[in-house]
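Heads up: the structure comes next, in structure tokens.
Heads up, this is only part of the complex; the chains shown haven't been moved.
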């Protein structure tokens, strides 16, 4: 059963300190408005997983001191470069970084989706990623042809099972089903996680699953723990098909967030403005 | 003209392929792929990952990687904050790890696609000893692998603002193929931190024909402008965009 919440603060309260939280990249569906409430409630020690990379929301959470560990294939603000608070935290050693590669993060979530402890994948062998991940293993392929040269080594890595998946989507229906269309990584994240928290542009008084065309792009409510409406909830990174990124706002953020003081002032101004509105 | 030479050089490496994929922030490889598609009469499939229109995937973020592992992607592009003479690439950082002096965004899918896509073209416009180093500080993805490691793919060539290198996988070594117009072999040697082979005769990287320029400034510019409007305006002017 999906709880339909009336405030983002209620949603944010369901992200406990220390949780393993899966978040999508900026181009997928980011619950930016909800992330601000997670920051406001003072979350600490989150283990963020970017699926497969992180962007602005990761930088906000890091800047606000919410993050203990970051796992991702990359962190980037695209044309705006390296996320500034992430770069600073790495230098200062105030967060632990688990560098990964995109397909390992996707497949790690697939392992959790399938309830298996690990997944194999080709590639990666001989990279310094593998050398720096004591939780990854390389074994000889048990299905290699008899007498295969070199033992046919293959990478195994553990399932990634988030405590919480948090994202923003265009639409939910009255039963808590969430339409994500071709953004199937959001469905994978919901399947793989103990709990999925979702903000949407709008909750429609209909049943997506009764329509075979809509059903094909829908995450059933079975996997969704709570939804809350948040119009414009992906601002400023934007939501594909709905609204574009607010490049001016991102540029202003990047400029401000070069220092911790600048970030703090930027955040305070943003929330003060929001309260006044 | 310098971008058009790079586009022409890359497009020539894509001839006859069925499916070429291009990652984010890659206007020159994207333009090259679209040029090659035009030349194929539309038979080549081009997937621009940062485009909505030129991207057919419907199975989420994992599909690109699965598709590559299925052998359905013939060419892909990678770059590096550092690239060394064995074609190892570094997308993570310089000066120690994890507290690097300079941190790059991260490895993305390189550690995987470099193994699985038959023809990986390395592209880095900045050609300097800072980028092309004797040995990368961090191996995001290795250029070659030990015998017995499953690796249908790997580096094919390296295209830079100064020249084009082929990569000899057997010898794990770059071979200078051509030098871009206005530059010299000596300049390439001076700006490259790793050793490579220089044949007796090194031709100039060919400039695109008038016919190719018309295609670039017409249909290619139009298709690329969806994703890279600033690049199109800079390269081909407002009219094309």
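Labels A and B are assigned to the chains in the order they are written; within every chain, residues are numbered from 1.
Basically, contacts are C-beta pairs under 8 Å (C-beta built on N, C-alpha and C of every residue); 3 or more make two chains touch, one makes a residue touch a chain.
All figures in this text were calculated on a predicted structure; none of them were measured in a lab.
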item	value
Protein chain multiplicities, whole structure file	A x2, B x2
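As a convention for this text, only the chains that are shown with their structure count from here on.
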item	value
Chain centre separation in whole Å, for chain B relative to chain A (CA means)	29
Footprint of chain A on chain B - complex, ascending	24-25, 50, 52, 57-63, 65, 69, 91-92, 97-100, 103-116, 138-142, 145-151
Chain A to chain B touching residues, read off their complex	25, 27-28, 51-53, 72-76, 78-79, 82, 87, 90-91, 93, 96-97, 99-104, 106-107, 110, 121-130, 132, 148-154, 182-188, 240
